[in-house]
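Below is the structure I would like to discuss, written out as C-alpha cells.
All protein chains of the complex are present and in place, except for one that has been dropped.
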Amino acid sequence: MPPQRHARGLAILQQINPLSANALFNELAGICPDLSNFVTEFAYGDIYARAGLTLAQRELVTLSALAALGNATPQLKSHIVGALNAGCTRQEIIEVMLQISVYAGFPAAINGMLATKEVFTQLDQAAATP
Amino acid sequence: MPPQRHARGLAILQQINPLSANALFNELAGICPDLSNFVTEFAYGDIYARAGLTLAQRELVTLSALAALGNATPQLKSHIVGALNAGCTRQEIIEVMLQISVYAGFPAAINGMLATKEVFTQLDQAAATP
Amino acid sequence: MPPQRHARGLAILQQINPLSANALFNELAGICPDLSNFVTEFAYGDIYARAGLTLAQRELVTLSALAALGNATPQLKSHIVGALNAGCTRQEIIEVMLQISVYAGFPAAINGMLATKEVFTQLDQAAATP
Amino acid sequence: MPPQRHARGLAILQQINPLSANALFNELAGICPDLSNFVTEFAYGDIYARAGLTLAQRELVTLSALAALGNATPQLKSHIVGALNAGCTRQEIIEVMLQISVYAGFPAAINGMLATKEVFTQLDQAAATP
Amino acid sequence: MPPQRHARGLAILQQINPLSANALFNELAGICPDLSNFVTEFAYGDIYARAGLTLAQRELVTLSALAALGNATPQLKSHIVGALNAGCTRQEIIEVMLQISVYAGFPAAINGMLATKEVFTQLDQAAATP
Partner (left out) sequence: MPPQRHARGLAILQQINPLSANALFNELAGICPDLSNFVTEFAYGDIYARAGLTLAQRELVTLSALAALGNATPQLKSHIVGALNAGCTRQEIIEVMLQISVYAGFPAAINGMLATKEVFTQLDQAAATP
C-alpha cells in the first residue's frame, strides 16, 4: 500500500538528512507538494529502501552522479551531509570528488571538492557553537 | 619518480580489467600513445591507487558517474567488468543503475541496466564455453 | 494502492507505445524486472497519469528533454512513436526538433531530426506492407 | 530580407517577454550586440515564428529542454514568464517540471520547480503592489 | 538579404567539408529541408563567416565543444575532416582531444581520440586507393 512506501521513505530521510528534507518539503509546499511525495515515495521509499547496497554505498554513488552532472549543487551539499549521516567518512567523500576528475574532468572535481569543504566547515562551526 | 606511477597504474589495471586496457592501448598506439600513459599514470597510478576508498568502492562510484553522464558506453561496459573483478557483486552493480534513475532519470538508468545485462551475458557465455 | 498505480501505468503504456514497452520489459526481465515496475508505476502510473497536461503535451515535452540531453536515442525513437499515438502530428514533432536547435545546439537538433526521419520511414514502410 | 526576420523576431519577443529581452539586449550591448541580433533573428524570427506549434507549445517545449539541461537558470526563469504570456497555465508549467523528473532525474525537476516558484512569487508580489 | 547569407554559408561549407554537408542535406531533404537552410545560413553564413577567428581556429573550438559534450559523434567526425580542410594539422586535432581530458574527463577524451583515429584512417585509405 502507498502508506508503506511513504513511511519507509520518510524513515530513511529521517535517518539521512531530516533538516534538508524538511526545508525542501516546506519550499515545495507552496508550489507542488506532490513532488515531495514522489521524492519520499519513489526516491527513498522505493530505491533507497532496497537491499543490495548499504545506505553509505548509495550515498557515495549519489555523490558521484551529482558531482559528475555538476548542475545540482544544492542536492550535492545535502547528500554530503547525508553521506556522513549514513556512516561514510570525510575521507571517503573527498576521494569520490577526486575520482570524478577522471570521468567528468577537473572543474567538476574542483567544484565538488569546494562544496564538500563548505559543508564540512559548516558542520564544524555548528559543532563548535556552545 | 614517474616509473613508479606507471608501474602502480599498470598493476591496478592488471587487477581490474587487463583485456580492456590492452585493447584500448593497442587502439591508441596508432594515434596517441601518450593518452595511454596519462590513463595509466594519472587515472590509475595517481587516483585509483589512493587509499581512502577500496577498489570496489571506486568502481561503484565510477559506474555511477559513467551511467549518469550517459555518453561513454564503452567505458561503462569496461568498468562493469572492472567492478566485478574488484569484488563487487552483480546485485551491487544493478543497484547502482537503479540509483541513477533518481539523479539522472530513467533513460540513463535503463541504458545503464541494458549495458549491464550485455556484459553479464557475455561473461556467462564465455564461462559456459568449454 | 500499488495495484492501481501499476494498472494505471500499464493502461497508458498500452495507449502510447505497447510494442516498445513490451520489448523493454522483456529485455529487463533477464536483469532487473523491478526497473520495469518503477517505469510503469512511477513514470506512467504517477506522472503521465496526472491531469494538467494532455498526453500529447507530455510527449512533446518528453521529446524536447530527450533530444536536448542527446544521450538516449532508443528512448527518443520510442517516444516519437508515442507522440504520434498520443495524437501529435508529424509536423509538431519536426518543430520540436527545430526548437531544440536554439536551446541545445544544431547537433542535438540534427540528430533528433534524423531519428525522427528514421521512425517515420519505418512507420511508412510498415503501413505499406500488405 | 533580414529586416523582416528582425522585425518578426522582435514582435514575438514583445509578445512573450519584452522586459527580459530588453534587459538581455542592454547587457549584451556592452560586449557583443551581434548576439542580440542572432537571438532576435534566428531564435525568434526564424524558429519561434514558424507555424506547426503554437507559441504556448513552443514555450512548454523550451521549459522542458532548459530544465532537463539544468545549466541555464536565468533563461529558464525568463521562459517561465514567457510561457505564461504565451497562454500556458501555471499548472501546465508545474507539470512540465514533474515530467522532467522521469527523463533528467529529481534534482533537475526540483531545481526547475523552485525556479518556477520564485517566478510565480515575484509575479504575485508585483501584482499585489498598488 | 538572405541570399547573401545562404551563398556565404554554402561557400564556407564547400571549403570545409562539402561531402559531409551534401550527405546531411540529402538526408534532411526527406524530413525538414528548412533545417539545412538554418545550418547553412545561421551556422555558416552568420557565425563561421565572421572575422575575429580564422576558420582553422573555429574548427578547433568546434572540436573541443563537440568532444566535451560527447553526444554528437557524427558531427565530431565531420568536423575533424573540416578542421584538416581548414588548415589544422593532425597533431593539433590530437592535442584538442588530450586537452579535453582535463575539462570533460578521460572517456570524452578517449572517445574523441578514437573518432579522430577512425577519420584519419579513412582518409589514409582513400588517399592510398589508386
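First chain written, first letter: the chains are A, B, C, D and E, and each begins at residue 1.
The rule we apply is simple: contacts are C-beta pairs under 8 Å (C-beta built on N, C-alpha and C of every residue); 3 or more make two chains touch, one makes a residue touch a chain.
Given the structure is predicted, the values throughout are model-derived calculations rather than measurements.
Put simply, the hidden chain is in touch with A, B, C, D, E once you look at the whole complex.
Across the entire complex, the residue among E:Leu10, E:Leu98 or E:Leu123 in touch with the chain not shown is E:Leu98. Not every partner is drawn; the one left out touches subunit C at residues 101-108.
Not every partner is drawn; the one left out touches subunit B at residues 1-2, 5, 38, 42, 46-47.
Seen across the whole complex, the unshown chain contacts subunit A at 69-71, 94, 97-98, 101, 106-111, 113-114, 116-117, 120-121.
Going forward, only the chains that are shown with their structure count from here on.
If you take subunit B and subunit C together, the chains in touch with both are A, D, E.
Closest chain to the protein centre (all Cα atoms averaged), using per-chain Cα means: C. Remark: rotation between subunit C and subunit E after Cα superposition is 120° (nearest 5). The pair B-C is the one among A-B, D-E or B-C whose contacts match those of B-E for more than half of the residue pairs. Using CA-based centroids throughout, the chain positioned farthest away from subunit D is B.
Rounded to a whole number, the gap between the C-alpha centres of subunit A and subunit D is 30 angstrom. Each of the following residues of subunit B touches two or more other chains: 43, 66, 69, 71-72, 75, 94, 98, 101-104, 106-108.
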